[in-house]
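Reading through the structure tokens given below for one structure.
Shown here: the complex without one of its protein chains, the others still in place.
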Amino acid sequence: MADLATQTVDSDLNLSHAFPEAFRWMVLARTFEDKIASIYRSGKIVGGVYVGRGQEAFSVALTSPLRPGHDVYSPLIRDMAGRAAFGEPLLEAARSYMGSALSASIGRDGNVHRGNPKEGIPTMISHLGAMISVVAGMLLARRLKGTLGDAVGATCIGDGATSTGAVHEALNMASVEKLPLILAIANNQFAYSTPTSSQFACADLVDRASAYGIEGISVDGTDLADCLRGFAEATRRARSGGGPQIVVGKLLRLAGHGEHDDATYVPETMRCSEIGQDCLLKARQHMLTEGWASEADCADIEKQATLAVEKAIATAGSEETPDPYAHDWNALSSEAFRNQEDAP
Amino acid sequence: MADLATQTVDSDLNLSHAFPEAFRWMVLARTFEDKIASIYRSGKIVGGVYVGRGQEAFSVALTSPLRPGHDVYSPLIRDMAGRAAFGEPLLEAARSYMGSALSASIGRDGNVHRGNPKEGIPTMISHLGAMISVVAGMLLARRLKGTLGDAVGATCIGDGATSTGAVHEALNMASVEKLPLILAIANNQFAYSTPTSSQFACADLVDRASAYGIEGISVDGTDLADCLRGFAEATRRARSGGGPQIVVGKLLRLAGHGEHDDATYVPETMRCSEIGQDCLLKARQHMLTEGWASEADCADIEKQATLAVEKAIATAGSEETPDPYAHDWNALSSEAFRNQEDAP
Amino acid sequence: MSITYLEAIREAQSKALADDPNVFIYGQDIGAFGGAFKATKGLYEKFPDRVRDAPISEDAMIGAAVGAAIEGMRPIIEMQFADFSSVAFNQIVNQAATHYWRTGIPCPITVRLPSGGTPGSGPFHSQCMETIYAHYPGTVVMTPATVEDAYSMLLDAVAIDDPVLFCEHKFLYYHLKADALPKRALPPGRARIARSGRHATVVTYSAMVHEALRAAESLQADGYEIEVVDLRCVKPLDMDTVLGSVARTGRVLALGEAFPWGGVTAEVISRVASEGFHLLDAAPARLNARDTPIPYHPDLWRFHRPTASSVESAIRNLIRD
Partner (left out) sequence: MSITYLEAIREAQSKALADDPNVFIYGQDIGAFGGAFKATKGLYEKFPDRVRDAPISEDAMIGAAVGAAIEGMRPIIEMQFADFSSVAFNQIVNQAATHYWRTGIPCPITVRLPSGGTPGSGPFHSQCMETIYAHYPGTVVMTPATVEDAYSMLLDAVAIDDPVLFCEHKFLYYHLKADALPKRALPPGRARIARSGRHATVVTYSAMVHEALRAAESLQADGYEIEVVDLRCVKPLDMDTVLGSVARTGRVLALGEAFPWGGVTAEVISRVASEGFHLLDAAPARLNARDTPIPYHPDLWRFHRPTASSVESAIRNLIRD
């Protein structure tokens, strides 16, 4: 159960509504990424494919209490579930992987490097830790403009990224400015092949909270209910002026670092432990147990997901790919400076 | 009294020996820096002058338990006292300020940018936080070579520098490698003009220790005895395999950021509070109270310091300044690459 | 009335803050203290929310600026010294400079970089980093040499929808004075003929414009008329003005205070050689700082950077050729 450092959980959370809703997005994310992985293996996607298998519960729970269009959300590489729940159209995701000319970046960037800054979703760069200060800046700007209201900004990093200086600077800045920032730390036990023992020496990453005078919550990342409760509480605190929050999820990456990686370095014992449980199977079981869905309902959810994914991929795959000759090769937006720095 | 997070103080520390010894170095440092400041004000030193006024106790206490030639020590801008106690010849300091051609850097760098890497004293760069990983690397190298023994590496930063990503990365790395690194954090309430309230939001910087799973000690930076006890204990722990240690000193910078700065932003109430006490006056009083020295002894210590300072400054001031024509303008050491990249 | 280069920077910021509620300044010690160089003195009093002290976190400062820009603001970030922007290099070149290209959403941030050498500043408080930032796509790099340009180009920088690295020169802060602030200015990205001549062109920028002018003045005594082009902006480069000048003189020296390998002078000379080869009557020349870190000792420092006298010899060699 969510181990809340300073307060007890918000009992108001209506799990019977939030849980099935979140479960649907988890199914969609898993279905989509399984499909993308299989297209990758068939050689039809160039570049990397990184999936959120095993972290769907943690990912979706972060966005579950968020309000699209009102809050800020900066997803990372394993956040297909959170993205979908926050309203990212499936077609947008498919276009990014398939390199469609209609993708948000016109094929300039691919796979997980997609966002919609105007809608409060910054577009990630690869350098780990670099997005947190961006979210802080978005919140600061809203406060300066008087438009912040009770909006929050949520973002995620992995256990490995906690070692970057960027994370420290951003968390410290957010806490000095007491910004409503929620940082989800997905401790999936590995950064690529590197185990947490080579990454940090504190007992639990939630111990980082006290370094910033902020609040921290630990959740069981394999358990959707626990994740939902933890993030609901963190979001409530942030919305009500409690300043930055960190939520640490313990879980296991149930895939390679990328789909090129067979992850043989993950010990069998770990795979078989509590932490290695599949959050999706657990959530499905919970749906059945609580009576929120029957076997048939679940099968239907899965089927709907498959249909949606197939449609999105088919559409994206049939779209034009970017045409280098017609492409706008300008890195500057200012009219005055365009077409000035063409490669000599 | 030293507030030792996890263990009690090492009662073996022989204050009656360490205290008077440290006091001498404090007097020397204060005398030297007062002199340098007055030369600066007379316009005879170009560049910045940054002094350790008010932090001599904390600075000297860090090096007090160290063994020159055996341990690593990386001083920062307010560490004249620690440098002197660790064996830096006064003449070396004077040469650096006076721009002597005989200074360690041949006038290439000035004031506090001096060191002796071969003797375990790295030469600082200005970028705050950048030296901690260097010390970690020196310790790691010794461990790899099998020459580490019970050596430790000590270094210092200010309250402001704790906000840099570099500090985080280095402390985390040192804790993962469980290196015998001692980080002294001089919380002198200001980073240039910036008060701690705009710098961090944790209650006390010692709270950072738990973020790395390491040990932390708080000391009263105005009190030499407390500082000596705290660092003695931290050093003992580090020597005996306890891994990285942080020691946080509460004190007040009793000078401007540099000698160009009148520090009017420091509130009068703070100057008059406990924290604003002059560690040197307190230590002197303690010497008298404990009977470790008489008024006459103290006066003699002060006189010796004045003589030593005058001699060093006179010598350094009479030395040649660097001759640009005879200077070796090579940034590379490799014979094969020298004089190849002359400015076209 | 007389106004310094530094005051011009302050006035420009004051005007930017007054004119647009979306402008704010973020940097270390820039609030009540007014900044290490006093470039924001008095601004906090007028705009307490929008002149904010930052922690010593250059990476996060730029990240936050990008976030604020996404939200429609136009942040000005003051680096205490250009040299410390090295810690923010990643956020500048990979986050800010790529933002428009990746997303189609412009990123109007201005990063003020107090640049260049002064006596006794040493290796870490003297650097010129224009080359580093200009190399990356998606940046505009300004290098004002006059009080007027310090003012009007900083206003331009804030108005431009792309990340601008504003390389203001510390050596010019107090010493350079003008009678009044300009009402009108050249468009950003346009170079300026700082002195006209016909025997040779010196293409330069920032503090070196003044060394070039002094050298030209001194060569005047021998009857040489040296044209000095002040680039104003090193990216984009106004090659029309540069080539126009070389067309008149046939000889060119590119002069810069930065390190010699691959800087502005390399870009200028290689473009002149490629695009204006037939205009050249002699081999084009370059003069940069020496290829070592910047020395602390004033005597070494004066030898490390180009000065009027080393510029003069370089021009004499060029003319003799």
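Some observations on this one:
First chain written, first letter: the chains are A, B and C, and each begins at residue 1.
One rule holds in what follows: a residue touches a chain if its C-beta (ideal position, glycine included) is under 8 Å from a C-beta of that chain, and two chains touch if they have at least 3 such contacts.
Keep in mind that this is a model prediction, so the values were computed, not measured.
Taking every chain of the complex into account, the omitted one touches A, B, C. For the chain left out of this panel, the touching residue among B:Ser59, B:Ser105 or B:Thr235 is B:Ser105. If you put the hidden chain back, the residue from C:Tyr5, C:Trp101 or C:Tyr205 that touches it is C:Trp101. Checked against the hidden chain, the listed residues C:Gly67, C:Gly116, C:Pro163 or C:Pro284 yield one contact partner: C:Pro284.
Although one chain is not drawn, the whole complex shows that of B:Leu102, B:Ile125, B:Met270 or B:Ala308 it is B:Ile125 that touches it. Touching residues on chain C toward the chain that is not drawn are 83, 86-87, 89-90, 93-94, 97-98, 101-102, 123-124, 131-132, 134-138, 235, 254, 258-259, 261-275, 277-278, 280, 282-286, 290-293. Residues of chain B in contact with the chain left out of this view: 104-105, 108-109, 113, 115, 117-118, 122-123, 125, 127, 130-142, 144-145, 165-166, 169-170, 172-173, 176, 330-334, 336-337, 340-341, 344. Residues touching the missing chain, restricted to chain A, are 45-48, 99, 105, 107-110, 113, 125-128, 160-161, 163-166, 191-194, 198-200, 265, 321-325, 327, 329-331, 341-344 (touch as defined at the top).
Criterion: only the chains that are shown with their structure count from here on.
Distance from chain C peaks, on a Cα-centroid basis, for A.
One simple way to say how far apart two chains are is to compare their mean CA positions; for chain A and chain C this gives 40 Å.
Separating the CA-averaged centres of chain B and chain C is a span of 36 Å.
In chain A, the residues that touch at least two other chains are 165-166, 169, 172-173, 176.
Shared interface positions of chain C, i.e. residues touching 2 or more other chains, are given as 54-55, 57, 59-60.
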